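This is the structure, below, for whatever I ask next.
All protein chains but one are shown at their positions in the complex.
Take a look at chain A:
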């Protein structure tokens, strides 16, 4: 972005440049849009399962049977964890993370800013991974093992899909926001 558009670009690999320049210029906005879309899709996937469960009726040939399983608060927990983790990860100041805070702010020393930033990053990713693991746990323990009909397993699958989408959204947002110094950051990360 900051380099001049000269005929010879030292970063170029191919003789003929790829025609992605107009796309690259809006890369940040595109990344943020994609992340938002993924996030909303994740939440709606799970809400779909929840609403479906709330409107579930026993089959018409046996109207006095009870619906065997419902989406309860347990199913909400992984999604809440993942969303919290995404918030934490994206609230961290990137410059602190890269150790550009300067030695005056502490560096790796006691109470160092970099150390704390990395701890928060770890907590955020742990929350997201925990959400994903929890959703898989719920899918297996609550929906697959007790031998329900296939249409109830959808609740668990939607839960896993929600958490995968939230994770993807966080990754896309992270990558999309790290595009300003493309060359340096790609080396650093």
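Everything below uses one rule, namely that contacts are C-beta pairs under 8 Å (C-beta built on N, C-alpha and C of every residue); 3 or more make two chains touch, one makes a residue touch a chain; residues count from 1.
As a convention for this text, contacts and distances are computed from a predicted model.
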| The chain that is not shown, which UniProt protein name from "Trafficking protein particle complex subunit", "DNA replication complex GINS protein PSF2", "glutathione transferase" or "Vacuolar protein sorting 55" does it carry? | "Vacuolar protein sorting 55"
| query | Which residue, A:47, A:77 or A:129, contacts the hidden chain when the whole complex is considered? | reply | A:47
| On chain A, what residues meet the omitted chain? | 1-2, 28-29, 32-37, 39-41, 44, 47-48, 51-52, 54-55, 173, 177, 180
